[in-house]
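Questions regarding the structure given below will be posed in turn.
Of the protein chains in this complex, all but one are displayed in their positions.
By letter and in written order, the chains are A, B and C; residue numbering begins at 1 in each of them.
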Amino acid sequence: MCRWLAYSGSPILLENMIYKPTHSLIDQSLHAKLGVETTNGDGFGVGWYGSARESPAIVREIGPAWSNRNLREIAGHVRSHLFFAHIRASTGSAVQQTNCHPFRHGRWMWMHNGAVTDFHRIRRDLVTAVAPSLFLDIEGSTDSEVMFYLALTFGLEQDPPGAVARMAGLVERVGHEHGIEFPLQMTVAVTDGQSLWAFRYSSQKASRSLFYSTRVETLRSLHPDLDFLREASDDTRLIVSEPLGDLPGVWNEVPESTYGVVHPGGDEMAPFTPR
Amino acid sequence: MCRWLAYSGSPILLENMIYKPTHSLIDQSLHAKLGVETTNGDGFGVGWYGSARESPAIVREIGPAWSNRNLREIAGHVRSHLFFAHIRASTGSAVQQTNCHPFRHGRWMWMHNGAVTDFHRIRRDLVTAVAPSLFLDIEGSTDSEVMFYLALTFGLEQDPPGAVARMAGLVERVGHEHGIEFPLQMTVAVTDGQSLWAFRYSSQKASRSLFYSTRVETLRSLHPDLDFLREASDDTRLIVSEPLGDLPGVWNEVPESTYGVVHPGGDEMAPFTPR
Amino acid sequence: MCRWLAYSGSPILLENMIYKPTHSLIDQSLHAKLGVETTNGDGFGVGWYGSARESPAIVREIGPAWSNRNLREIAGHVRSHLFFAHIRASTGSAVQQTNCHPFRHGRWMWMHNGAVTDFHRIRRDLVTAVAPSLFLDIEGSTDSEVMFYLALTFGLEQDPPGAVARMAGLVERVGHEHGIEFPLQMTVAVTDGQSLWAFRYSSQKASRSLFYSTRVETLRSLHPDLDFLREASDDTRLIVSEPLGDLPGVWNEVPESTYGVVHPGGDEMAPFTPR
Partner (left out) sequence: MCRWLAYSGSPILLENMIYKPTHSLIDQSLHAKLGVETTNGDGFGVGWYGSARESPAIVREIGPAWSNRNLREIAGHVRSHLFFAHIRASTGSAVQQTNCHPFRHGRWMWMHNGAVTDFHRIRRDLVTAVAPSLFLDIEGSTDSEVMFYLALTFGLEQDPPGAVARMAGLVERVGHEHGIEFPLQMTVAVTDGQSLWAFRYSSQKASRSLFYSTRVETLRSLHPDLDFLREASDDTRLIVSEPLGDLPGVWNEVPESTYGVVHPGGDEMAPFTPR
């Protein structure tokens, strides 16, 4: 199990989302409330775009986020309009930098919470389904990275929801062939630096928690005292594994088997079905 | 807050005490029950004697114990008649190897759970009370290491209980001079490779938990089914921050303001008062 | 021995100075030419200002710079008008984050190449000369950090050259009292985010190498083909332990027992004498 957050909107210091909220991601690294485990101390990562035209920067380390000084420094000095942050609780694979999220390919970033059930049993079948030219770039040993490279194989850069659906479909088919009843459990965030897609799905239809923030204009009327909201652009959105605090009206659950997309000027949600 | 265990007795694989018990130190690194915090993920250390005539080996790392493969390897292959293991939860000082326990000086090892209250305010006064020839060897920035070097300054190698009492007395005097009501909170283990001393004390008389195992011969009659006990020598003892399991009759609380000593052939307890 | 570079001028991506030159700091981490050792693999650090009004960000890690992916990411995505980068070769003190340069205090950054001779013998005398209110903030065990806190004690924030001279004077006096013939060897860079001071001095008058770049307007006429120079402001300066390449006319040695200051709009050099 892991916890993550994805931010898209007015450029802000990363610490505003990673450190400052009451139940920030750093707090979740020690005291997650909705996860399988309360501790997420097996590495972390943060990825941000300087501009929508560049590849993102990705900083990942293998220790816990709560005590990491470099993360504190970066979050306190770097501003971005679109960033991911992830804290990891390993479900067995090695604690190493190449297993930390987010993963990057060109301008794309990917992060995941959940698991491919019995991944070690079907890893070989999944890995060999990755396009040979993409296979070269797999560096770690996680299910999450293989899911990313399968989605890239299936056209992530052209049709994100379609490619993720095909990835999920393959994982379920291969899992079922190996007698695995519920092969996939996932919340996934993926972005190209402009749009941000988030997916909530599990074979068992009992997916890990996922929330999105209410529209900024609604929040402004609910909480006229919050300075932060005055500066946030109307299309600012946050998608998180679990709410960053208890402020009423801020957090909405992403429905089961659903994906959403946030892009400059709008957003939408739609059902998600593996192909 | 931290958790620790000290073992003295028949030579055994370290993993028998560090990994195998139900509520082992590794389990406590994620789920401590009696500590201030449930997570102890800010580094760990293990120190063991190959023989009673040598300096101990000390292996310390800055990541969490629960995911550390090297600790697993060492614990699974090294046997010792006397070893310490410690998992750290930093109360503010840096997560670095020189701040991990146990600390070593010659043949002596020291580890600590607790804190010197407002240590940063009185650190200078305490550090300058360390003998200049010992001052050279202070490497880290913890209160625990300074406590060790003060005890060494006050004659730890000749009279351990007396030296620890003088250290505690100094910490309390200096603390009170700075207006700190309860300057010291400690459970401490210290050894020269032959005898093992353990101290439980706090200025507030509300000390962190500390337990010792029941005599092996008593345990044998209580639990005739436990193979492990058949092989353990009569003078085998374990001292721990919190019990490693729920087996009835195994664990006894060290009383408030008390120290104990375990040595080949016997053990005793006595009141502890700072001087 | 260590290697460092300090940049002040037009805001640029850090990688332009840290990675791209032929004999970049990364190359120097494996193949230093003018240092005592060719390898500088005992940690590194980078510190940069987002604006002249803020505290700098400081990222430090304990592994070698040459293989560090996070440094690569940061250097490729962060722009700054004033930054320090340092690669460390330990002369004995522990390889830990709190011993990596640059050191920071408020808006000030400090880095050092060289050593206090027999530091462990005079550490106690030097450390106790630090102002008690500053003593609290010393975290590591290096001579370099103690030199910084002595300079702060002696008024670094009001009169940098004077404070560094008093620090050097104290180190020499204390060293001589302990029978150390040549107590100090240093090249030091220090900045408040606006001005940048660099010092070259050693008790033996055989100081570690230090170079500064030629004025940009001169370089432009020497190398009209270099695009980079066209974009650099006239007051852009680089100060380095050793030249980053072989381009004729670019590098000038800082004379023995000299300091220089670079500030927006100008720069100057003057003799340096310990007080």
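Everything below uses one rule, namely that a contact is a pair of C-beta atoms (placed from the backbone, for glycine too) under 8 Å apart; a residue touches a chain by one contact, two chains touch by 3 or more.
Predicted, not measured: the structure shown is a model, and the values here were computed from it.
Summary of contacts with the chain left out: across C:P64, C:P160, C:G260 or C:P274, the touching residue is C:P64. Here the missing chain is touched by one residue of B:V78, B:M109, B:I138 or B:V190, and it is B:V78. One chain is missing from the display, and on chain A it is touched by residues 93-94, 96-98, 120-121, 123-124, 127-128, 132, 135-136, 138-141.
If you put the missing chain back, the residues of chain B touching it would be 48, 50, 54, 57-61, 69-70, 73-74, 76-78, 97.
Touch with the hidden chain on the side of chain C covers residues 30, 37-39, 41-42, 62-64, 66-67, 69, 90, 95.
The rule is simple: only the chains that are shown with their structure count from here on.
Chain geometry summary: the mean Cα position of chain B and that of chain C are 41 Å apart.
Shown for chain C are the residues that touch two or more other chains, namely 97.
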